[in-house]
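The complex is shown incomplete by one protein chain, all other protein chains being positioned as in the whole.
Now for subunit A:
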Amino acid sequence: MSFKLRYSQYNERSILIEWPASIDESILQDVLCFKGIIEKEYVKQKVYIISAYNSLLVIYNSAIDNVNSEFEALKSLYVSLKEIYEIDSNIFKIPVCYEDEFAIDLVSYSKKIKRPKDHIIRLHSEPIYTVFFIGFLPGFLYLGGLNSDLHLDRKTTPNLNVKKGSVGIGGKQTGIYPQDSPGGWHIIGNSPLELFNPKHNPPCFLKAGDKVKFHPISKSEYAMFQEQIKHSNFDLKTLLIDD
């Protein structure tokens, strides 16, 4: 796939590369392929990259001297991206407890979208979601693939303290709060997993391009996961789903 990209200088030391503005798996694949090849080729001259739905921000180690020659270098790298560059991607099963104790907005949400709770849980845990990128908070996954029956605008008054692990729905998106935070999403469950741990490297076991599937668990299973994570004897490999 080859898209018409827009290159522009973002600040003294970074370049923004933009794809057509839409949330699209084929754009994501192209964004991540390009990101992968930049990281592979720019080893002598260290760069840092932020990726999002349709853009890459390439941050250089120091001010860019000649931006046009950098544009050219990036463009020729993109052209060289002919053969499909395999992105290593995993599918993870994310346990979520949808019981009342955690699902603080499930009753009001169920009334608003006029669907029973068990139906919501099924529609939410059925699809395989794609991690488009991580942003907003450390470890916050931007997931694509929410069933349109579950779409509902954010709450008009945000909750000042959404608990870590909360699983919510906001507009067309669903996600998990990696830490306590204010937030306006409808909370329908909670995952016992640690999505972000600054003491681990990498601090997040998921990355852009990975896939996730929510797996409903009971309160006692939730407690079991919590216990294992607390004592660091939890093996993330047990969450992997084979392709």
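In this text, a contact is a pair of C-beta atoms (placed from the backbone, for glycine too) under 8 Å apart; a residue touches a chain by one contact, two chains touch by 3 or more; residues count from 1.
The working rule: contacts and distances are computed from a predicted model.
Candidate names were "Biotin-dependent carboxyltransferase family protein", "TctA family transporter", "Nitrite reductase small subunit NirD" or "NADH dehydrogenase subunit H", and the UniProt protein name of the unshown chain is "Biotin-dependent carboxyltransferase family protein". Here the missing chain is touched by one residue of A:Ser51, A:Asn90, A:Ser166 or A:Ser191, and it is A:Ser51. Touching the chain that is not shown, out of A:Ile91, A:Ile113, A:Leu137 or A:Ile229: A:Leu137 (per the contact rule at the top).
For the chain missing from the display, the contacting residue among A:Arg115, A:Arg154 or A:Lys207 is A:Lys207, taking the whole complex into account.
Listed here are the subunit A residues that touch the chain not shown: 8-12, 14, 16, 18, 21-23, 48-57, 59, 64, 67, 133-140, 142, 179, 196, 198-199, 201-204, 207-208.
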